[in-house]
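Read the structure below first, then the notes.
The complex appears here without one of its protein chains, the remainder shown in place.
What follows is chain A.
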Amino acid sequence: MTMMKKLLTSAVASAVMVGGAQAAISNDTVKIGYLADMSGTYRDLAGPNGLKAMEMAIADFGGKVKGAKIEVVSADDRNSADVASSTVRRWIENENVDLVAGLVASSVSIAVSDILEENDKLGIVSGSAASSITNEHCTPNHIHYVYDTYPLANGTANAVVKEGGKSWFILTADYAFGHALEGDVTRVVEENGGEVIGTLRHPFPTPDFSSFILQAQASGADVVALANAGADTTNAINTASEFGVTQSGQTLAALLLFLTDVHALGVEAAQGIQLTTGWYWDMNDETRAWSDRFMEQTGVRPTMVHAGIYSSTLQYLEAVEATDSDDAQTVRKQMMETPINDMFATNGKIREDGRMVHDMYLAEVKTPDESENEWDLYKIVRTIPGDEAYRPLSESKCPLVSSK
């Protein structure tokens, strides 16, 4: 009898579906592959705690979507495009993974997005910075969620040039992300009447920055800008303070700093540094409430990437529920049509190039006197509205953009 009932219900359900598309969740399972650097340079800003954030989202969603199971698999990409590619191929071909999330090193994200496009699966990039991911490397199969190099340059470089930092020397991490950031910064500096008098590309990762800092010092530039991330940035900032870069009259601009980096540096060394961020845990009651729950589970405060992984997982699951499908194009379309309003973003929107556009924030690291505890690190100086922060579609090189 119950069997009969089930059959009947599903028959009715199928009949009701408009358009008769094969809108059903494949294998009765929504399977998410979490791919990130779990042990290397970028571990703390995404890594295992990003997986925790994703599991929090799944639990908050109720653990099931339309009666289908939600499963998670995870892997360490070791910041290698090769390792990432073979993992994602295996996930798609043998393990029926529907969504690949996490995605930190830009080189990894670009390699993975190609495989996703080949196999028509979906990816949500939360950790990567390169703005090229939704520009020349855009595909109809991925979404770039948290931030990218364009607003980093727009926010920080803009602020520093306007404060009088006219000549710039850029230390760039020598790979996709660094190059993208260097390009975006150069544009912003020049547009504001400044000049880039030198750039220097350092290998990734570089444990010793003394030689590079010395060259930056010798350049005599007003501003020494760091177009790198993670341990490279903290190492460079430490070395700069050791060699008295700011004492000799130069301004230090870190273009990408995560909460975990500032925490590692401490307010003593990092005070006064301006940075651009997509989110901060202590912005309002909603962000604080979620961060408290996150901290209970992990022992640390969340970075913007952790928050973005939580938010994007919820958005994805809601889109799967709304469409009763785990088909990449159906879900992506639904996500594009739904404004994002949660603890991460207000009126966020996903554009046709895959860029999730939301407000960004110019923040300044507090002084030791202002900071009340080890995670009380930023004051928000200014909100940069999403449309002002991100690359306008009119400048896009993405072939998916129709309104160019």
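Simple rule for what comes next: a contact is a pair of C-beta atoms (placed from the backbone, for glycine too) under 8 Å apart; a residue touches a chain by one contact, two chains touch by 3 or more; residues count from 1.
Please note the rule applied: contacts and distances are computed from a predicted model.
Asker: One chain isn't displayed here; going by UniProt, is it "Aspartyl/glutamyl-tRNA(Asn/Gln) amidotransferase subunit B", "Ferredoxin like protein", "Alpha-ketoacid dehydrogenase subunit beta" or "Branched-chain amino acid ABC transporter permease"?
Answerer: "Branched-chain amino acid ABC transporter permease"
Asker: So which of A:Ser131, A:Thr260 or A:Ser291 would be touching the chain we can't see?
Answerer: Of the candidates A:Ser131, A:Thr260 or A:Ser291, A:Thr260 is in touch with the missing chain.
Asker: From the list A:Ser210, A:Asn347, A:Thr367 or A:Thr383, which touches the chain that is not on show?
Answerer: A:Ser210
Asker: Which listed residue, A:Asn119, A:Ser167 or A:Thr239, touches the chain dropped from view?
Answerer: A:Thr239
Asker: Touching the hidden chain in the complete assembly: which of A:Ser248, A:Asn284 or A:Ser402 does that?
Answerer: A:Ser248
Asker: Residues on chain A that touch the omitted chain in the whole complex?
Answerer: 39-41, 43-45, 174, 200-203, 205, 207-208, 210-212, 214-215, 217-218, 230-231, 234-235, 238-239, 242-244, 248, 260-261, 263-266, 269, 300
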